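I'd like to ask you about the structure that follows.
Yeah, one chain of the complex is gone here, protein chain that is, but the others are all in their spots.
As written, the chain order gives the labels A, B and C, with residue 1 at the start of each chain.
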Amino acid sequence: MGKLYYLDNNATTQVDPEVFKAMAPYYMENFGNPSGVYSFAQKAKQDVEAARAQVAEFLNAAPSEIIFTSGGTEADNLAIKGAAHALKEKGRHIITTAIEHHAVLNTCEFLGKNGWEITYLPVDEYGLVNPEILKAAIRKDTVIISIMYANNEIGTIEPIKELADIAREAKVYFHTDAVQVAGKIKLDVKELGVDMLSLSGHKIYGPKGIGVLYLKKGTRLSAMMHGGHHENNRRAGTENVPAIIGLGKACELAKKALEEGVEEKRIKGLRDRLEKELLGKVTEVVVNGHPVKRLDNTLNIIFKYIEGEGILIHMDFEGICASSGSACTSGSLDPSHVLLAIGLPHEIAHSSIRFSFGRFSTEADVDKVMEVLPPAVEKLRMLSPFWHNRDEMLKKDGACYTDEHGHHGHEKDEE
Amino acid sequence: MGKLYYLDNNATTQVDPEVFKAMAPYYMENFGNPSGVYSFAQKAKQDVEAARAQVAEFLNAAPSEIIFTSGGTEADNLAIKGAAHALKEKGRHIITTAIEHHAVLNTCEFLGKNGWEITYLPVDEYGLVNPEILKAAIRKDTVIISIMYANNEIGTIEPIKELADIAREAKVYFHTDAVQVAGKIKLDVKELGVDMLSLSGHKIYGPKGIGVLYLKKGTRLSAMMHGGHHENNRRAGTENVPAIIGLGKACELAKKALEEGVEEKRIKGLRDRLEKELLGKVTEVVVNGHPVKRLDNTLNIIFKYIEGEGILIHMDFEGICASSGSACTSGSLDPSHVLLAIGLPHEIAHSSIRFSFGRFSTEADVDKVMEVLPPAVEKLRMLSPFWHNRDEMLKKDGACYTDEHGHHGHEKDEE
Amino acid sequence: MMQYSEKTMEYFKSMKNMGRMENPDGMGKVGNPTCGDVMWIYIKVENNIIVDCKFETFGCVAAIATSSLATDLVKGKTLEEALEVTNKRIVEVLGGLPKAKLHCSLLAEDGVKAAIDDYRSKQKK
Partner (left out) sequence: MMQYSEKTMEYFKSMKNMGRMENPDGMGKVGNPTCGDVMWIYIKVENNIIVDCKFETFGCVAAIATSSLATDLVKGKTLEEALEVTNKRIVEVLGGLPKAKLHCSLLAEDGVKAAIDDYRSKQKK
């Protein structure tokens, strides 16, 4: 494989060399099972607890509030199913949003088929949840509200503190999927006032196959995985020691980087440069997500009249890695549920590309995209029937290609 | 830490250097998310599929019958809950045994509290399930039978083929937890005739945090983890690529070793030597499990009149790693449910030590145990009230210290 | 996600025959209800033979590759021969398509048919 221009950090990140260095000794040297009585096993146990403390510190939580899971998906499943099960005598109404990750959406859907009732809150054109709409949706039998902190596709950041306040006043558990926020914005569970929060290792330069559910002290939760007494009886299964160590290290590094504040600025700089240059060079593009309340690393952009897949493949020929919609939903033919939820029509939703920058992104990545992408778009547009007939079509059925959705399209250079 | 004499391979194994070598490039180089469209991600996808094929070959299954999970615990949970949920309209009776791993036992217990009825089959003094008793336990509403292939504590090997035949005739799904068998006995799901089978990576010199559920084509199963379309919609969550690659390699190595047949013979030799020498040197010991139908690597042995923990600690002082009962249940004060199920009284069950040999065990490990263990036992017996009064006590209340349970105790040297 | 064959990639890359045709003899506009994708096929016919064929496609990579291939395959063929270029044949030439993408090749078959229909109906007038 030739040189790589990796701009898909919302899908997964490269493990940081320091993280790998921390993990590596736990495969062949300190391979003990933390449940063992002997010192060799107890060493593994202690190291797991040290990692738990690192994660707790990253979130401003107590170590006992940290549950290690197999990933963000399991954390989301455990939060929602675990609390739903624990509270099933209290009520069976759950509120979430239309733009959640499938780990939340499909979990809710499953519960919806098994005796629970789910309300999916709408979002506005930027992907924002309206607190007033949440307030109005709460019922007497509402037990859980699950709203993601930032959206993986368009990067919009929800007003979690405000939403969690509403939940607390109504005495309803509040869960937030913070998988995309971790390492990008400072996370403080106390300040946010959430009861549960999900993290995933591989989105913050840690390993795949590990995640965290933060569970506020006193929050009721039924275990989902049954077996040994691991994780204080809240998640059975032999601890994934190397991954836990790696995640601890990843949290430590993320905390440091956020405190220093240099990395995110640099990343934002790259993202902003790409956005500006693309808007300057390519016509008929629309940037999705909120202009300001948006993750600094994310650029979701629509190239009208052509489909994203072709663009991706053209970029792939040149070593550029980016995605259309969320990585998890590719394989399906449906356009992104997030883009539909912010009001984009079917065909436009098919035309989006997501660039997500990260710790290892450089100016060279932006250079390369600017070299490859504009001609690719042009090429694809040359064979698009919609492109050649766009004036006609705009007249004929505005439904498809008006600029209604171009909330901060071309005119956005000044952002 | 000084030199290690690691004899706890049923708790976890050291990752094989070849496995680590196979995994290592997937953290910082081939770190792609298999869901991505671009070649870099597709490479990860292909490698995951190659590993799936390795696992399938190891089990004589089709790759499409392999579901990757986060471990043996999740595989057990998924098998039992997933099938129970899929068949809930058909019936809600599940049969298992009293000696299962907690991943099965506690899953059944959970279902038992949520509308299912569970039958726990008894076992004989060796830990064997009687096929006739299974037959008699099957009811019209029985939907799943889950019986472990070999017990992790005492090593007894169940007659799975025969038991699965009974299940098939009764048209009941048969699941077996083969976590302890993998790599020790040849596994062939077709020959066994099972519908579901669980594996765990870290018991076969693979990494922690990865496991497999073999699901025979056509077997109905509801997913337990909801989210993206991973694992053919049967298990959501970003694939743990490095661990999957490692597990594939571990299966390949295990398959090769079993075909060559040298490793298991060597391991059995070590185990047999330790057993023989201990029985020759220490009085009042009892070997648990079946004399012949037993894993070649496992020695579960009782040192009467003293508790296992003290012995373990004495061995730990000298770098010997062994366990009492199963690693997963330590932390609890109750004696092993397996030892109680084979009929041992409470105090005797507290007196057991498990040695489990593995690929990296050597004669030096046996030498060390023989150097350290007999004097430790003697020392501990010197302070045991039961030891000094054993003749008296034997007379007074035989319940505790008769030799009834010493099925193949001292006289076992000839095995 | 998708595992495309090399041949598919080649056709996608080359985009052979892409673009619009001025004054075609026949034109087929087809759309795929499953995914919302759209394909337009243009043909030029002389003596019952398709002497030129072009396409415009708003769709996935498979849709683009199959349209390119289909136009290529029918060029130089009689209308009757062209009607025998089935999606099965297209998938064959590409060396297979991912399962979820088989429907895209149908679009190409339908596009050619629609263009020929259009040509024939114009001839009748």
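Note that a residue touches a chain if its C-beta (ideal position, glycine included) is under 8 Å from a C-beta of that chain, and two chains touch if they have at least 3 such contacts.
What you are looking at is a predicted structure, and each value in this text was computed from that prediction instead of being measured.
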Identified contact with the non-displayed chain, of B:E18, B:E347 or B:D367: B:E347
Where the missing chain touches chain B, by residue: 305-307, 309-310, 313, 317, 330-333, 335, 346-347, 350, 379-380, 382-386, 388
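As a convention for this text, only the chains that are shown with their structure count from here on.
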Whole-Å gap between the CA centroids of chain B and chain C: 57
Whole-Å gap separating chain A and chain C, where each centre is the average of the chain's CA atoms: 39
Of all residues in chain C, the ones touching two or more other chains: 1-2
Residues within chain B bordering two or more other chains: 35-37
